[in-house]
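All protein chains of the complex are present and in place, except for one that has been dropped.
Let's look at subunit A:
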Amino acid sequence: MSELPSPENFGYMHAMNRALHAEMAADEDVFLLGEDVGVGASGVTSGLLPRFGAERVLDTPLSEQAFTSFGTGAAMLGKKPVIEFQISSLIYLVFEQIVNQAHKFSLMTGGQVRIPVTYLVSGSGSRFGWAGQHSDNPYSLLAHAGIKTVVPGLPSDAYGLLRSAIQDPDPVAVFAPSSLLGATDPAYGGEEEIVPLGEANVVREGADLTIVAVGQHVGTAIEVAESLGDRVDIEIVDPRTVYPFDWDCLRKSVNKTGRLVVIDDSNRMCGLGAEIVATAAEEFDLVAPPRRVCRPDGTVIPYALALDKALVPGAEQLTDAVEATLKSVSK
């Protein structure tokens, strides 16, 4: 048996790797398939092949559509597949297989089957310099289609949510932002706990304004909250699971603060930010119009680094949105 990844490393990527090791050790129906999973090219799948063998770690040909529905078929016979997609845009190739097949079987069969597949997107969003076809963040699409979707923003959540995703009886997509793969969390390092799907986390408590921050933007929000700390007391809510969304947690926060800014690395049109802002407008007690910081409509990330960075939300845009929200008042 090979060594487990170093427990001294509390980085995001290693947390996911430990989650895979733990789930595969705990349940022999869990198996991994995807491209380059044997060598662990993403880092997330390292050490699994030597530990669990080729019967449970399947290196696939470059056939995303077939191996995605292969997972569905195996799930029908009781297996729990984890499928790794190293590039987020591959989700577009397998939209049919995830949304139209795996997701729909449970309802269409009148509850005769469940499809417990995990789609692990191990490097979502801009990688800075990987251009148009390797830089998208399509989690809003899966949430729109009703796929249980998580975007962990902290290493501890990456561990705990991936384990929950694998244990869940339904298809679950896990988007790991590429900019977090190398991230570490000094506060993380004690007990590794399973994080339930569908529960948001209040990362920072505050009284004046709520920021909903998704994925890598949990870090952005913390940075902005601290930089504006002498002027505004910001609460940060990390939904962690973007579908189903923890509306109760957000309602509680916004009804307390009265102001809402969402930072989300989706495209603007029909993106996650749009849904959060719309729900807040319909249901929450707001003293100012809610705002969102997100990618422009239909963004295609250009190669040149300056252009790439210009389109991905960051601390500057979030600061502007917070300040604008503080100035404005609901009519």
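What we mean here is this: contacts are C-beta pairs under 8 Å (C-beta built on N, C-alpha and C of every residue); 3 or more make two chains touch, one makes a residue touch a chain; residues count from 1.
In this text, contacts and distances are computed from a predicted model.
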{"item": "Candidate names \"Hydrogenase expression/formation protein HypD\", \"Sugar ABC transporter permease\", \"Pyruvate dehydrogenase E1 component alpha subunit\" or \"Transketolase\"; UniProt protein name, chain not shown", "value": "\"Pyruvate dehydrogenase E1 component alpha subunit\""}
{"item": "Option touching the unshown chain, where A:D168, A:E192 or A:E235 are the choices", "value": "A:D168"}
{"item": "Residue of A:K148, A:R163, A:R240 or A:R292 touching the missing chain in the full complex", "value": "A:K148"}
{"item": "Residue, one of A:Y12, A:F52, A:F70 or A:Y119, that touches the chain absent here", "value": "A:F70"}
{"item": "Residues from subunit A at the interface with the omitted partner, ascending", "value": "55, 58, 60-61, 63, 65-79, 81, 96-97, 100-101, 105-114, 146, 148, 168-170, 198, 244, 247"}
